[in-house]
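What follows is a set of notes on a single structure, which appears directly below.
Left out: one protein chain. Kept in place: all the others.
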Amino acid sequence: MNNPVLHISNLSKHFAISRKGMNMQRAEVLSSLHLIVERGQLNTILGSNGAGKTTLFNIISGFEECRRGEIMFYPAGRKPVNLLRLDASRRARAGIGRLLQGTSVFGNLNVEENILMAQKPVYAFGNLFDKTKHIAIEKKKIISKAADFLANTGMDYAQSRNRKAASLSAASQRLLAFAMLYVSEAELLLLDEPCSGIHHDQLPEIAEALRMLLSEQKTVLLIEHNLDFVSMVPGTCHYLSEGKIRESGTTEDIIFMYKSEQGC
Amino acid sequence: MEYFVHTAIILNIYAILIVSAQLVIGHAKLISLGQGAIFGAGAYFMALSMIRLQIPFVPAIMIAIAGNALIGLLIAWPSARLKGDYFVLTTLGFQFIIFQLTYNLSSVTGGSDGLGGIPSPRWPGLSDESQPYFILSLSVFITALVFMLYYRLLRSDFGRNIRAMSDNELLYKASGRSVIKIKSQLISFSAATTALGSGLYAVYMNYLDPHAFNLDKSILILTGVMLGSLTRLRGALAGALIITLLPEVLRFAGLPAAQGASLRQIIFGAVLVGLMFFISWRRKKQNQTNNNE
Partner (left out) sequence: MQELLIQILINGLVSGSAIALVALGFSLVYHTTRIFHITFAALYASGGYLFWYLSVGQQFDLASSLFIATLFPALLSLFLWLIIYKPLTNSGAEHNELMVASVGIMMIIIYLISLIMGDDPKLPSSALGKTLPARYLQLIVNIIVITVFLLITSTTRFGLRLRAFRDNPRLLGRLGINNFYLTGILFLLSGGIAGLSAGLSTNDLGISPFTGVHVFINAFIAVVAGGSGRISGAVAGGLFLGILQSAVVFLAGSEWILSLSFAVLIILMLVKPDGLTGLARREA
């Protein structure tokens, strides 16, 4: 049990909320946060609204700047890196995947194109004439892998491949986003509320999709408000409050603690 | 007949300008007010290398393409880092800077007198009367080439990446791609293909006037893109057809020449405003029918 994929230490972040004269008023969002994420496991973060969960994800992904603290990422078989030194797209290429809150697919692209966006980027005008053989083979592989994934979660790829992602139902869009993470080379996945906007009956499908990600040896960091869902996928759980990880433990324990703190 | 050939050549040039602008304005959703200046820069690159350096047509057009690609990078460099409004500002400012350069550096560009004596490419053994037809065939050939290039491009990974980036920049970054990089590439590519239109224009007109590449031209190109289609290649052709023919129609309608230029711009302005109303009205209606289903 000592094989971390992510080691966050001393991470602090504040926003300037208003300025009156020379006094800057600050709101601390994260204050010297420490978190170790073990490889290949599911780590759920619970915390009330505004506790800084999404801010934490945004800092790990590089969408929000943070200069205080350190986030060490240990990719399998490669040298560890301090993520804070890289920009957002480099972090993604280093192996950080992200499911955005709400829409996490390209709405104007069809299902097939969305899946291809999970492929490692090819530069030099992105293979303008599609002539490079190994890239074409790679594409086929990725698509068939994604099709299998979607089939397992109850979505027919062949039927929907030419449909625009925006025209899919919320649940299908979410599954497609999972499929993109599944076929990508990302090792650590940050899932920001995968169940928001999803009907209660469809939670098992999302849970199944999440289990498949774990079965691919991917590490998952999850933010979710829906406690029914969180109890469906047990793992390590962390309670984030006042900008710190207050407690870590089993999902059951932390849910119990979270509920008693929320007073319900 | 001569009139027909002239109109056809201009149509081809506009088609190249519009399909190039479509990549930036339509696919990448970056509103550009500097397409006229990019067109002009290419034309001056072309003319200067043919006149001052005595270079023949094909290598000269290569120089124009390379020069414009660099200019595209120059425009993209500050603005690709920031959101849309800065791109409009940069292109608008670039529009005036290019005009100031071509107008004020008169020892190089001829200034307000213009730059004359640009040689036309000639096919060996072809008579003077056939020369316009040769230029027409050349422009049809180059236009077809440009459209084929864009056809491939938009179906390639590059095209998909552009659409994905303009759809959702955050997700695009999260997929490991650099927004700055793709914006720079596409703006530069669009400027480079614009240079083909510039080259044709320079050798067909044999003369460049800084006023031919002012803000009006940029807005004309913008109108062409908006009128035709933001994403379809066929639309680019339709847009080129409208902006080529509309002035001709106005001329036949008997507008006095002195006011004609201003009136034309007023009409294009009104067309832009009307189009925006139409587009948002149509989308609203579509959304309503979708919700009713």
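Labels A and B are assigned to the chains in the order they are written; within every chain, residues are numbered from 1.
Heads up, the rule we're going with is that contacts are C-beta pairs under 8 Å (C-beta built on N, C-alpha and C of every residue); 3 or more make two chains touch, one makes a residue touch a chain.
None of the values given here were measured: they were computed from a predicted structure.
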In the full complex, displayed partners of the excluded chain: B
Sole residue of B:Leu53, B:Ala66 or B:Ile97 that reaches the chain not shown, by the stated touch rule: B:Ile97
Touch criterion as defined above, residue of B:Val5, B:Met62 or B:Val88 at the omitted chain: B:Val88
Where the unshown chain meets chain B, residue by residue: 29, 31, 33, 77-78, 81-86, 88-90, 92-94, 96-97, 100, 104, 215, 219, 222, 226, 259, 262-263, 265-266, 268-273, 275-277, 279-281, 283-284, 287
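Keep in mind that, in the parts below, only the chains that are shown with their structure count from here on.
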Separation of chain A from chain B, taking each centre as the mean of its C-alpha atoms, in whole Å: 41
Touching residues on chain B, where the partner in the complex is chain A: 152-153, 156-158, 160-161, 163-164, 167-168, 170-179, 181, 185, 189
Chain B-facing residues of chain A, complex: 61-63, 87-90, 92-93, 97-98, 100, 103-109, 113, 116-118, 120-123, 125-130, 180, 184
